[in-house]
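After this line comes subunit A, so read on.
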Amino acid sequence: GSKNENNAASSPSDSASPSASAASPSASPAAQEIKELKISFVPSKDPEQIITATEPLKDLLKNQLATEGYNVDKVSIDVGTTYEAVGEALSAGTTDIGLIPGGTYVLYDDGADVILTATRAGLSNDSEDPALWNKNKPTEPTEQQATYYRGLIIAGPSAKGQELGAKINNGEELTWDDLNSANWAVMSSSSSSGYIYPTLWLQEKYQKGISDLKNVFTSDSYGSSFARLAAGQADVLVVYADGRRDYVEKWNTDFGRTASIWDETNVIGVTDGIYNDTISVSKKSKLMTDEFKKALQDAFMAIAQTEEGKQVIAVYSHEGYQPAQSSDYDAERQAQEFLKSLKQ
Partner candidate 1 sequence: MTNVEKQLFASPRNHRYILTVTVIVVALFVWSCLVVSFKDVNESSLKIAGNIMKGLIHPDMDLLFNVTKQSVLYLLLETIAIAFLGTIVGAVLSVPLAFLAASNIVPKPVSWLTRLLLIVIRTIPALVYGLMFIRVSGPSPFAGVLTIGITSVGMLAKLYVDAIEELDTKVLESMTSIGCSTFEKIRYGILPQLLSVFMSVTIYRFDMNMREASILGLVGAGGIGAPMIFAMNSYRWNEVGSILIGLVVLILIIEFVSNKLRARLVKG
Partner candidate 2 sequence: MIEFIGVEKTYANGTIALQNINLTIDQGEFVAVIGLSGAGKSTLIRCINRMHDITGGQLNVDEVDVAKLKGKQIRRFRRRIGMIFQSFNLVTRTTVMKNVLVSFVPDLPLWRRWTGIFTKAHKIKALEALDKVGILDKAFIRVDQLSGGQQQRVALARTLAQNPDIILADEPIASLDPVTSRMVMDDFKKINKEMNISVIMNIHHVEIALEYADRIIGIRKGEVVFDGPTNKVTKDILGEIYGGNFDEIQSSFEENSAHV
């Protein structure tokens, strides 16, 4: 990493930010002092896991930043209850760094800058053909790094779900009526894999959106979607590509199914690639000089290389980070624009 203490000294020192202040009275070449660095995570995985797993990140980050010339007194980590909470906090500058999905970044890009994109293990399936996902099961992670993931449309064990799955596996095309007659469990409309990309998929194939489906309900969480799929309340759900891997056990215990999730569910649609999670920083935070952003980029990339670091970011299935810029998310922007236009 590059060391630019001399330049960095000027801006953070007169910081009036309540959450953090860098007190370095003279522009000495010594390390920059940062009182507190706040990092917020979105609850896309089980927040409890996130909190315990990310605990070591505090020290890792302190140490890395120290080598970049920043002395951080305290790193605090919290998991927002909703994506919006993290987004608003970033846009108002009450948190400094947010690990947020691309979609959320795009929504709040008036107050947030993306600095990194996560890479993650590609899955053993990456085909756009749903039938191949059903042949080649279960889905496993691979060594390859990917900067995107896909959303899946999955049919469940109900009669209707089985009927749809069979059609796909026989190589038949699903008609709009097939889909329209099923019960769908989707996520709220700002969720990428749980709403936006499936909508784009429907749009592409049938020129219709999720809102045109007759029987759609919005689920509060993926877990609840799977529970309802198992119960037969839903015939079809939409989820991120490795979603089923997270509920393999629960499927048989809590949801009370006997056969395995891989046997009872079938992929009936695969969306386009969705850009991975970002590490974004708040534009309002007084800490965020260009130099500090650079230092953060370097620090996170370096941490992702260490053994300890790998374990930490594994909660989000991240395996590494690449520098990113706003324009990388133009596709997402267009998708959102499109969805918003549908909403009118």
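Assume contacts are C-beta pairs under 8 Å (C-beta built on N, C-alpha and C of every residue); 3 or more make two chains touch, one makes a residue touch a chain; residues count from 1.
The candidates came about this way: all candidates are chains of the complex that A comes from, given by their letters.
Please read these numbers as outputs of a predicted model, since none were measured by experiment.
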Report summary line: In this complex, the candidate that touches subunit A among 1 or 2 is number 1
Report task. Show which residues of subunit A lie in contact with candidate 1 when the two form their complex. Result -> 19, 38, 40, 43, 46-48, 51, 78-82, 84-86, 88-89, 91-92, 94-95, 220-221, 223-224, 227, 230-233, 250, 254-256
